[in-house]
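The complex appears here minus one protein chain, its other protein chains still in place.
Moving on, here comes chain A:
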């Protein structure tokens, strides 16, 4: 008999019974609504075992790859251990191997995990200053290519974690990290599809990872990266990105400044405005949006209205933690 493990308990699954019915029947607190595999309220993730394909219908490719499934239409043939999306985080120590400023406000942090961390470029981890104080930072590194984890940490005014990273953290120190999380990453397949990457500020971090991941995996379609900042001093990795553009004819880098006259080689205006001006039709394009939450949400809507399919829009809004 197949069994389902959740929250430390293992339940036998009756014939024809869905994972949701089984868990709810035993009083497990799993949210649900339509019970028909449509509304995605009962989204869960298999942390052990592989969910049947049928239980992943309609999910984004990046969620499918991480073994997410819909509990209400899940009839597994093998044992599964499941968790709610927010419960799947492992915690592990990592040692800081390097800290280098990328510009006046963004610090490159390189971390060596004490145990292998399986992740995808563009996902994020939580980095903890102490056991109760942590913040999310996107991964700019590419697994299998970069030896360590790379973060781009922007210093926020009164930022209790970012300020600490900028001022007090030193190479050699060990911190606790949790993760990875997030579904904004490159999914192999359709290598000829056009890709548009739009980011502001340290929103470049996940995009830098996603971009290099896509190029390494042989993405052949045109890839355009629009990175924006108020002024030139806020742009970074410009040399690296220009070199990538020289070495890959399908990649175009468009640095944008919105608060000052653009110098040669820069576009004047907000990154997403420039992207939408240059690209009228988003049909069949894959889109990655990272950075300021308002920009991400506005651009997501605009791209969808301009023809992008919902499943082709990947977004990572940088919500600034409101906690003091």
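Here, a contact is a pair of C-beta atoms (placed from the backbone, for glycine too) under 8 Å apart; a residue touches a chain by one contact, two chains touch by 3 or more; residues count from 1.
Simple rule for what comes next: contacts and distances are computed from a predicted model.
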* Structure fact -> Given "histidine kinase", "Group 1 truncated hemoglobin", "dihydrouracil dehydrogenase (NAD(+))" or "Molybdenum transport system permease", the protein name in the UniProt record of the chain not shown would be "Group 1 truncated hemoglobin"
* Structure fact -> Only one of A:1, A:115 or A:305 touches the unshown chain, namely A:305
* Structure fact -> Interface residues of chain A toward the undisplayed chain are 33-36, 38-40, 57-58, 297, 300-301, 304-305, 309-310
